[in-house]
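A single protein chain has been omitted; all remaining protein chains appear in their positions.
By written order: A and B. Residues from 1 in each chain.
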Amino acid sequence: MANRMNFLQGKTVRKVIPANASHSRSSSTPQVNGTSATIYGGGVKDPSGRITEYSSEDDQCPVCKSDKYLEKRLRLLVSSCYHKMCESCIDRLFTLGPAPCPICSKVLRKLAFTPQTFEDLGVEKEIAVRRRIAKEFKKRVEDFSNLREFNDYLEDVEDITWNLINDIDPAGTEARITAYREANAALTLLNTQREEAYVLSLRQAEDLERKEKEMRAEEQRREEEEERAERESGKRDIIDRLERADDADAARVVRRTRRERAEREANRKGVAPGKGAQALLRARLAAAAATAAAKDTPHVPFQDNYYAYEDMFVLQPVYVDPTSEAVRKDREGIMRAGGFRVEEAWERALRSAVAGLDLWPLGQESVPNPQPIDQGGDVIMSAA
Amino acid sequence: MDAVEKANAERQKQWAKDQKVGEGTYAVVYRGREASTGRKVAIKKIKVGQFKDGLDMSAIREVKYLRELKHQNIIELLDVFSSKTNLNLVLEFLDSDLEMIIKDRALVFLPADIKSWMAMTFRGLEFCHRNWILHRDLKPNNLLIASDGQLKIADFGLAREFGDPGYKMTCQVITRWYRPPELLFGSRYYSSAVDIWSVGCIFAELMLRTPYLAGESDMDQLKTIFRALGTPTEQDWPGHTKLPDYVPIGQFPKTPLRDLFTAASADTLNLLSQCLVYEPRKRIAAKDALSHSYFFAHPYPSHPSKLPKCAAQLTAALPLEELDGNTLSGKTNRLKRKLTSPPDETKTRSAVARRLDFTKPTPGS
């Protein structure tokens, strides 16, 4: 809506192409801006956000037949049914309210005219259609369980687009779009928000980069300043000392002072980036680390090897143990219906028995396994 | 004894108590710090009162189980000390919970985020179940979120051991909206399946951004469940009519989950429906849920550090950063997914509803 108002207020930049060059395309690359708030975007913005309008010396209004030759200020606008006419015709026909298009008799409104960007109105139409479709069909690859489904979806979308551009079965196509819109309202909204968030994040990243650049420049300027000041003071220092020293010492003084300066410089280089820059660097590194670490990894069901014990036992369908008798005799099936799983009790008992068997208790690893039964066993057997 | 007291005093000195942040039925929660490192902790002071009736059953349960359970997705009990006549549990500090995040309308959940939360919930729950512990009070409010995005199961005040045949258990557990039908029908013998139902409700809530099965009374809860999932038949759930508190509720047709969860993938709905199976014995186990194809399908679960966080948590997390530098990058990273959208009246409505939910299960066998 906003940019339509713009051109009506005359903010559009006119670009007049000389007659002999009338077949060349508009020079600026058309850019489709996804965040634009227009619904039926008329015209295409250039990077500076302005709409470059197409016009040529051969322009002639198909309604009143006036042309550039007679009417220097002739400006042709495009209707929503993609027919051109001049501003004065539009004024004449549509000021009193909606009226049929003089060419195809589709009912038009005055506000529904847009400036022309491309020489070929087919291109103009295709861009408008694609822009509209992009607003409606926002599913992403991650919304599908596999690539094939996503591809099918893309093909469907292309199909609808083609139909709209070429006016094949307009009613049916519109119905398809409506059906899709209703079925996917939530997801579309979500994806819209996602896009906005993405744009926001890009802008923030840009901001950050710019700030960083400024800071670095500032840092550099300060460093140069310091260096110059130091060099000055160093020179003065040498002169001072030379004044005080006799000739023999002169060479030594110069040498020493130079050495001192070299040391200072080396020190400064070592410390190089200033505090602010350092903090910034750290923040950047942290951000980078976060992005690197935050890579989504495939799902791993368990993060330990707990179920590696599983081969220690095989749970049988039925056991006879005294404690679960009540469950096994639950003829009414009340415990069963309530969800009690006697298998869990059995598994629990088995696990608690098995878990201890493969380990030497209390760190007595040195005890050998096979023989001692007789020694230990016999002693007590004799007591029996 | 003196040695014991000295050791206790030593331990007490390690932890500094700051301001009070909350109060429950049997405990007061304070924010605190570890004296040596400045690490933030939560200190839960258990009220013993005037030694009237002994320690609260919830306190006993919480202490008993947290003392043993150590897992990435379960809140960690760092220490226990007594001061005068109070028992103090030192827990890791977690600044927000899933309920706050669900209610924060400014946050956008990607399917991958929900998957990540579900995977962490199931992991924590699987760990409880493998150790034969039922949580019995799973709800978004009890799933806490750490500053690094990890989800941790908390509040073991209703937890108990299971798998002992012949032990009767109480059916007055689990906050009503998350309570499975077998408990509503008064089953006294149940299993890990009760927790799975709760997880199913939380799963649905993450997608809907509003409680899925919000009944106003126990009776209404059953009706709400049946309205959403259809009245179970004898075939769906053999023997349920013989449960102690069974009452016929009325016939509701089964409606496919797809009707409500329009944007969900087939895998998602399959796992959800397996969590909400009527017959408890057929409900998916936490261990099997973790191997469900939902978790392996595209998109991968979001890395915990990328999960949406609510505003309160962002501001709370800020002072932890080194403020000498420029924290802008850290902030942008987090703010990335925070969008402004008009406040929703459902937010306040559900908050009121939650406050009105006076489920206070009685501790018992």
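The rule is short, and it goes like this: contacts are C-beta pairs under 8 Å (C-beta built on N, C-alpha and C of every residue); 3 or more make two chains touch, one makes a residue touch a chain.
Going forward, contacts and distances are computed from a predicted model.
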Suppose you had to identify the omitted chain by its UniProt name; would it be "RING-type E3 ubiquitin transferase RAD18", "Cyclin-like protein", "Trafficking protein particle complex subunit BET3" or "ubiquitinyl hydrolase 1"? "Cyclin-like protein"
Determine which of the presented chains are touched by the chain that is not presented, and list them. A, B
Touch with the missing chain holds, among B:32, B:124 or B:163, for B:163
Which of these touches the unseen chain: B:55, B:106 or B:228? B:55
Among B:85, B:241 or B:255, which residue is in contact with the omitted chain in the full complex? B:85
Pick from B:130, B:240, B:292 or B:309: which residue touches the chain that isn't shown? B:130
What chain A residues would touch the chain not displayed? 311-323, 328, 346, 348-362, 364, 367, 369-370, 372-373, 375-377, 379-381, 383-384
Touch residues of chain B, complete complex, unshown partner: 1-5, 8, 48, 50-55, 57, 60, 63-65, 67-68, 70, 80, 82, 85, 87, 89, 130-133, 160-161, 163, 167, 169, 363-365
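Note that in this section only the chains that are shown with their structure count from here on.
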Can you compute the centre-to-centre distance for chain A and chain B, using the mean CA position of each chain? Integer Å is fine. 31
Help me check something: in the complex, which residues belonging to chain B touch chain A? 72, 108, 110-112, 115, 119, 123, 126, 130, 132, 162-166, 180, 182, 185, 187-194, 237-240, 242-244, 262-263, 265-267, 279-281, 283, 287, 290-291, 295-303, 305-306, 322, 324-330, 332-333, 335-339, 341
Give the list of chain A residues in touch with chain B in this complex. 141-146, 183-184, 186-187, 190, 193-194, 196-197, 200-201, 204-205, 208, 211, 276, 278-280, 282-284, 286-287, 290-291, 293-299, 301-303, 306-307, 323-327, 332-342, 344-345, 347-348
